[in-house]
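All protein chains but one are shown at their positions in the complex.
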Amino acid sequence: MISMACNIAGVPFKNPIIMASGTFGFGREYAEFYSPELLGGIVGKGLTLHPKAGNTGSRIHETASGMLNSVGLENPGVAAFLKDELDDMTRWNTAVIANVGGSNLEEYVQAVAMITENAQKRRTMNRRGVDMLELNISCPNVKQGGMQFGIQTEVARDVVRQVRNVTALPLVVKLSPNAENITQMAVMCEEEGADGVSLINTFSAMKIDIRRRRSVFTNTYAGLSGPAIKPIALRMVHQVAQAVSIPVIGMGGISSVEDIIEFTMAGAAAIQVGTYNFVHLHAGAELVYGLEQWMQREKVQTLDEIRGIL
Amino acid sequence: MISMACNIAGVPFKNPIIMASGTFGFGREYAEFYSPELLGGIVGKGLTLHPKAGNTGSRIHETASGMLNSVGLENPGVAAFLKDELDDMTRWNTAVIANVGGSNLEEYVQAVAMITENAQKRRTMNRRGVDMLELNISCPNVKQGGMQFGIQTEVARDVVRQVRNVTALPLVVKLSPNAENITQMAVMCEEEGADGVSLINTFSAMKIDIRRRRSVFTNTYAGLSGPAIKPIALRMVHQVAQAVSIPVIGMGGISSVEDIIEFTMAGAAAIQVGTYNFVHLHAGAELVYGLEQWMQREKVQTLDEIRGIL
Amino acid sequence: MANVISNVALVPGIYVMKIEGTFKGEMGQFYMLRSGTGYPLLPRPISIYDIGDEDISFLYRVVGEGTHLFSQLQSGQEIQLEGPFGNGFPQVEGSLALVGGGMGTAPLLLAAKHYPHAHVYLGFAQQAFGVDAFEAVAASVQVRVGGSIVEKVDPHLYANMFSCGPTPMLQALAMKTAGSSSRLYISTERHMACGIGACLGCTMHTRGGNKRVCKEGPVFPVEEVDFDDLHGV
Partner (left out) sequence: MANVISNVALVPGIYVMKIEGTFKGEMGQFYMLRSGTGYPLLPRPISIYDIGDEDISFLYRVVGEGTHLFSQLQSGQEIQLEGPFGNGFPQVEGSLALVGGGMGTAPLLLAAKHYPHAHVYLGFAQQAFGVDAFEAVAASVQVRVGGSIVEKVDPHLYANMFSCGPTPMLQALAMKTAGSSSRLYISTERHMACGIGACLGCTMHTRGGNKRVCKEGPVFPVEEVDFDDLHGV
């Protein structure tokens, strides 16, 4: 009777609960604790064309109801991902989303092209490949002094347009809360043919070690996530959902069924869970069960009944 | 030996700890619990030219390590402030800062002109008046569909320029974290002759009452403050302090001596304490004593030794 | 900071916490209580339930995180509290009824002690609690579990009435009182941040303009109350 299922850009999700990039590895570690098949989907850790060692020094610092991370996109690179991780991921009956970053335009385009080509090849062999792409535009743009691609709409437009050109895979663009105008950014994505947007990535933030008189992080700033940012994330999702007609995937501090309902009421087609995975090892399973129970209790048959109602 | 004193735009502060607008009334209520003379200064609640009743419905909601408020600038208006509050405030030996908002350009200009005139008149009578103005540009611009003045630099430039034209009082502009580009905004303030900037005001944020299926707040969005936003506030203060040479007053979630030191190391000339006043009634006194003790322990004679060291 | 002497459940989810120290406070006033060092951030307003020479007590219901933390406190542990705040119930002459619903019975105990001749009406949705404390001090105590306690109250019998409880109950009592000469004072609730009148977070619209529930309230003569505003939050 009750159905949590949803469909985003043609990709079916058995429920709207997706694990956020960088917080769930490629699923393997959590799979030791509960079945990833419970989940609507998994976004793998952020990939770049070439392998990246990530940042040196401290990478994690806890803040009031939040955390800062400066992992610096440590990842094995697209080729190793396709070779070593994808088979395992696609064996689970859950949507597989590849999150892609880059330090310049060409890297984005090549990484996306490689993943797309791989998906096509696998399809011809009747094997599952990546179901969806999530484009992470919160990467430092090395050619432009390190400012993130995702700050200014016109800079980001270039990335979205070029990537759209080389892929027929469902394409979701992940927006940064550091954007000058996140609504405008979302509208741009819709204009450039993205199939959806997801938001929010982490806030640029800072922690100073007053004893050592320096930033805790080698890169000075780091990304803030967790319950602390939820009220801002919810506002942004609400604004963006009003401005575009493509699906919006909401995230930022989600840690309870109540949070999921709030994002859904604000217009989210699905949601992602990041930091909360660290708080409770079984976060994903807990939220899936909890959401189902809530729908039963509240007599809500499908989330469409409450989606975007304000 | 140790001195906490600082000077901002010619106004002497006995210490850098200032109570933030809207969180300390006009000082009277807290004065029942500790002497406001301990403090570096007090920013009165946000004033508008005409009295305002503020928002209806819920005004306060607690979030993870933060709070949302939607007071809606309830205040007695500039005239009543000058008549009923200023005498009491100026009797204390602490800096008095008037925070001024408006719903259109003319309101800002008139309100500031009135306060300035009053200060001049009082000076000729050898009485203390308002020591400094803090311009709150995070007010909804009624003529432009309710978007805050403080979002776009060129919209805010108008306000700062016109206000600067009518006042010789030390003028600090209070920046919004919702600004498209907060560094550019600060640079604009410097260009337009502001004597300093203060940041950050609250983040636009949201809370949905899932039972009633509506926003908790009549105005849909509300302002997020408290420890949750501190890491973002600190980053913004650091960025702005690097970009301008006028003094920067830092705030956003400050709740401990460590926080004060962090903001100072990030470049703040002074700091403001808002939400923490609600957490501990004696917050101001506690932080002043605590800062002095810290300086003694760390053998820091003046905060200049650590200001802006990273 | 003060030490918890005891913290016991009267019925599931409803606790009385006794705290050590010499505290001030009048009937209808409240304290701002806070447990723990992190979250929740804001203290919670809780009415004074009882005051002794060397202790103060609070009757509270666990509804969310803040009150849950209170319920976890064990004797000897510390709690942050500041007060007394608010105006409290007025000094009145003549016959008096105290009408409480659920947790709204909490601020009435001190009033019952202050006015031993008062008639006490206590209504509960599911399960009565704390009735014996009233029976120990009051001339008459009537209790109703389920249904409306207001039905038992005849405003014409009383020169004054003090009431606290859910808004629908208060409004029912207000309507019933409207025809009579009884003066009704009700204790209101608003989410609070500062508790002392500085933040304007608890502002309530009344017929006399904006009032701060924490400072000019929480007790208001019923004529001042705008029930639309009370329902709205």
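Residue numbering begins at 1 within each chain, and the chains themselves are lettered A, B and C in the order written.
In this text, a residue touches a chain if its C-beta (ideal position, glycine included) is under 8 Å from a C-beta of that chain, and two chains touch if they have at least 3 such contacts.
It should be emphasised that the depicted structure is a prediction, and the values quoted were computed from it without experimental measurement.
In the complete assembly, the contact with the undisplayed chain comes from A:A64, out of A:I8, A:A64, A:V130 or A:I229. When the missing chain is restored to the complex, the residue among A:E74, A:E117, A:E180 or A:E258 that touches it is A:E74. Listed residues C:Y39, C:F85, C:F162 or C:F220: the one in touch with the omitted chain is C:Y39. For chain C, the list of residues touching the undisplayed chain reads 36-40, 65, 68, 72, 74, 77. Interface with the hidden chain, as seen from chain A, comprises residues 22-25, 29-30, 32-33, 45, 53-54, 56-62, 64-67, 69, 71, 74, 226-227, 275, 277-281.
Definition applied: only the chains that are shown with their structure count from here on.
Across the structure, the highest number of inter-chain C-beta contacts is found for A-B. With centres computed from CA atoms alone, B is the chain lying nearest the middle of all the protein shown. In this assembly, the C-alpha centroid of chain A lies 47 Å from the C-alpha centroid of chain C.
Centroids of chain B and chain C (each the mean of its C-alpha atoms) stand 35 Å apart.
Residues of chain B in contact with at least two other chains: 64-66, 226-227. Counting partner chains per residue, chain C has residues 38-39 touching two or more of them.
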